[in-house]
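With one protein chain withheld, the remaining protein chains of the complex are depicted in position.
Just so it is clear, A and B label the chains in written order, and each chain counts residues from 1 on its own.
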Amino acid sequence: MSGDGEWTSGDLLTQALSGDRAAFAALVRAHQRTVFSLALRMLADRHAAEDLAQEVFLQLYRNLSALSSAAHLAFWLRKVTMHRAIDRLRRTPRYRSAAPEEAEAAASESPESDPMLERRLRALVRELPPAARAVVLLRYQEDLDPAEIARTLRMPLNTVKSHLKRSLAQLRERMSETAEALT
Amino acid sequence: MKVLSPRWRWLLGLAALLAAPVALGVPPARLTLPEFDALAAQATESVNISLDPALLGLAAGFLDSSDPDDAATKELIGGLKGIYVRSYTFDRDFAYPSAEVDQVRRQLTAPGWQRLVHVDSSKDRTHVDIYAAVDGGVAHGLAIIASEPREFTVVNIVGPINLFKLHRLEGKFGIPKLDLPQGSAAGKDDKPGK
Partner (left out) sequence: MSEDVEKEQLERRLRSALAAVGPGERLVPGVMARIAAEPALGKRPPRAGAVAGWLAFGLAASVILAVLMAHEWQVRRLEQGREARRQLIEALRVTDEKLNLAYRVVNGGERAAPAGNSGV
């Protein structure tokens, strides 16, 4: 338990392993935003993202005993979510659905945020090829460093860095085109 | 009386062409699509859909008849025997080799296939051919070959497809409406690397 009496992920993991389903439900609640957001931004389809998130947590339940710590759990969830999403994208056609923006509407409410700009950025990220998209999401949604991204995606570190560099350059160029079009 | 928009008039014209009789035997409406390995290897994105009668039936079972859009889709695909799509996107112009593309085009020279539309845009470097497999005045197959600088697509629909009903579904299921002004190249610009 943490200092303020809240159950930590580590505690919930221990409780869930002993058969406490309420603890497992709490684990799902604690990590659902990460899993769902990664799935949504990879698949660009809300229903598909919910399906995939459910599958990830079902797989978590079946593999709980293989996890040793809260950090391992977080790593495992990101890894499985991204691999499943990339697999699904390989098997399933690309989506250019408009639906994800409904889910994204309330995501950022900071006073400095520019909703239209952010909407455009998210659309541009959705257009990146799957591997590059995965790298960008893990970097900027999950704040992982390139080495952690490489481990999560089982990708060489140089490939991760290359994806990041090219994607940022592409996003910057496309955003300038947008800015020019609007002036 | 409601005046038809240009888009609807165009579809009406296309559908009317499907009524032209052809004297020869029942054509095979199903194309033999190669694996396009060479294309897939060079593509940045690939779409490979093969919905045979069993999968179409399965998909139809997951369409909700009480939802108007799902019901319209169910009606559209009723009677279809298959939908096959191969689409490849590249990060440079005309990166796709022509040998496999030509293999598909050769099948469309067989008796019973009638080319309805051939469009050639030198400005956009885009070519689109639309064929119908016609027998006794009824179209029981459709083939579309679209060649754009960075995208190549083949669509083969086996069975009677109603183009008006397909067009009515535009804008549904989160699919953006392609309500474009004349001569616009919008839609092709939203691809990475362009």
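Assume a contact is a pair of C-beta atoms (placed from the backbone, for glycine too) under 8 Å apart; a residue touches a chain by one contact, two chains touch by 3 or more.
It should be emphasised that the depicted structure is a prediction, and the values quoted were computed from it without experimental measurement.
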{"item": "Of A:S9, A:S37 or A:T152, the residue in touch with the unshown chain", "value": "A:S37"}
{"item": "Touch list for chain B against the chain that is not drawn", "value": "6-7, 10-11, 13, 17, 20, 22, 47, 49, 51, 55-56, 58-59, 61-63, 73, 76-77, 83, 85, 87, 105, 108-109, 113-124, 126, 128, 130, 142, 144, 146, 148, 153, 155, 157, 163, 166-167, 169-170, 173, 175, 178, 180, 182-184, 187"}
{"item": "Absent chain, residues of chain A that touch it", "value": "16-19, 21, 24-25, 28-29, 32-34, 36-37, 40-41, 45, 47-51, 53-54, 57-58, 61-62, 64-65, 91-95, 103-104, 106-108, 110, 112-114, 117-119, 121-122, 125, 136-137, 140-141, 143, 168, 171-172, 175"}
